[in-house]
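Written below as structure tokens is the structure these notes are about.
Note that this complex is displayed minus one protein chain, with the remaining chains in position.
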Amino acid sequence: MLTRELVEHFGGPVSIVVGTRDAHLRPAFTRVFGIVGAVGSPSITLFAPEVMSGRMLADLRDNGQVAVQVTSWATFTSYQLKGTVTGIVPAGADAESVIAHVRDQVVAITSGIVSERFAVGWSKYVTTPAVAVTFEARDAFLQTPGPRAGARISG
Amino acid sequence: MSEEEELRQKLARKTQELQIVQTIATEINAALELDQIFDVVLASMDNALGFRHAMILVPDKTGGWLRVAASRGYAEKGIGATVEFGKGQIGVVARRRRVMRMVGMGTQMAIVAAARRESQQAGHAIANETRLPGLPNVRSQVVIPLVAKDRLIGVYVVESPEHNAFDVLDEAFVGIVGSQVATAIDNASAYAELQRQVAERSKELADALSKLSSQPRPLSPAREVDGRYRVIRKLGAGGMGTVYEVERITDQHRFALKTLRGRTEPDSMARFAREAHVAAEQLHPNLVPVVDIGIADGALFLVMPLVDGGSLEQQRSRFGDATWARPLLGHVAIGLAALHERGIVHRDLKPANILLDRGVPRIADFGLAALRGVVAADTAASGELDAAVAATMQPGPAGLTRAGDIFGTPAYMAPELASGARDIGPASDMFAFGLLAYEMVVGCTAFAEPPVLSRLGGREIAVPVVAKIEPVIARCLELDPASRPTSAELVGALRARPA
Partner (left out) sequence: MIRDEMLPALQGVVPSHIATCSADGTPNVTAISQVYYVDRTHVALSNQFFSKTRRNLDENPYAFVQLIHPETAHMWFLELRFLRSEAEGPLFDAMDMQLEAIASLQGMHGVFKLQSADLYEVLSVREAREASLP
């Protein structure tokens, strides 16, 4: 399911945001700081800071529905993936290196294209301890603004 | 404080500010040169409304760029810095001619960020350069297009380091001033060019004067004048000339065209030409400007904007309404001060000579303008004209300047004009203003008989009842010219009175 392009995208300086909803269909938003997947597999794992994830986890335990947008600060290419959660566990040690790698890239790039102060603010986000949320992606869309926005990504 | 009470207080404050803005608009109209207008706008808005940080940009000749013409409250003035038309918030406001108001960071940061992203995507080095003056910590901003006669004159930008510093009412007030600024800039630009053209043509006129011979024919409808204007209809006759409504052949724009009234004496021609030269130099919103002068079919003519609001003479039914009259008199005073500042005495100020241009009074008909002790040294031609005019102004034995000629209208003449005093000056205009103001405010004439006729007939001049008028207007009616205020004092006193 995941293309090489998508997997490489996950490893860049990305902003990762998650949409969920509760039992009453009220939507919620959470920012997470790591995402990993394997080429050809539909399984994707997010690393979400515990301190930020209360609402998200409650929603996922209620209905399992998740939407994730991953946008590169470097190219502004953006994808949205939708699926159903298959597992929620405390994140392992490998999560920290993934989170740190993404964060360091984002800090470096935003200090140039936004401001140094913003980059410092980004580096202060509490990212650990983290929760690993795994979901099976059933759809992936290109979401970069432009004529191809909304196109389904096949893999 | 309840929300309603807060709103009430806010409205009261804004009403006061509106009065301030109207005062600012008057000050802008009094400014003559382009640079003066910019400085007056920026300083006035700062003093009255606390708009500390602002700039005015004007389009360049190509229309593809806007250039900073003036700024205030910035570390670097940035004069001459440019913005591309249609780009960024200033360029977009210029293109769309609509106000843009930013309540948060101000679009500058967003624009800078967007520019950085653009640079990065294009692979260029990321620039952190702001070419315009601007607050590094801008939080609020209003960008106003300045439009006059459907043309973009410029863009006015106001900034603040505070969040939400400008609300919709501020936006409206700045818009009001913006339209005044646009008109003033447009006028100043256009008449600066006119002044240059008229100066060039003075010499031509002097040469042409010597060739004038027969009486000019009256102009009939559809008749062409100088190959540039076509007569539409006769508007009236008075003073020294006949006035026609004409259409400029190139663009069908309508104007008023005035020719001499059947006189061919060189001194009349010279006086008329002097009027043209003087009037063309007066670039002021309270004076009727001259947009063209020329000679055709043996007649000298002036072309002026068609002021279709009529004159104050046609508003006599409103005389006595002080609320209506006072603002108009303020404008007339400012126009008169502009004339006196240049050493020009009108000599025939009266309701018929004050035209209403969209409700704003403009003084017209300088047919009796005489330079008071100042000789224009621009060209030799001007010197010849001045000599001709001066020669006609010597008092004759009847105490008036020429037998059969009364220079002025008796109802509005100062008493000293009866004695043919040689040093007739601005004070006689002040008397005329006093008579006019009295009539407009009180609703009846100040004197039972025109003072100049009383003086001629040796009759005592009764003191007018002055209870209902401002002291400064009462002083204008002093029989002794030295006791009357100057026009500058008049303007200052009228401005200082409570609203």
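Every chain is named by a letter (A and B) in the order it is written, and numbering of its residues begins at 1.
Rule of thumb we're sticking to: contacts are C-beta pairs under 8 Å (C-beta built on N, C-alpha and C of every residue); 3 or more make two chains touch, one makes a residue touch a chain.
These numbers come from a predicted model, not from an experiment.
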{"item": "Which of A:1, A:14, A:36 or A:66 contacts the chain that the document leaves out", "value": "A:66"}
{"item": "Selected from B:78, B:91 or B:464 as touching the chain missing from the view", "value": "B:91"}
{"item": "Where the missing chain touches chain A, by residue", "value": "17-21, 25-29, 31, 49, 51-52, 63, 65-69, 71, 78, 80, 82, 114-115, 117-118, 120-122, 124-126, 143, 145-146, 149-150"}
{"item": "Touching residues on chain B - with respect to the absent chain", "value": "86-89, 91-93, 96, 98, 100-107, 109-111, 113-115, 117-118, 139, 163-164"}
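Definition applied: only the chains that are shown with their structure count from here on.
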{"item": "Chain A-chain B separation of Cα centroids, rounded to whole Å", "value": "65"}
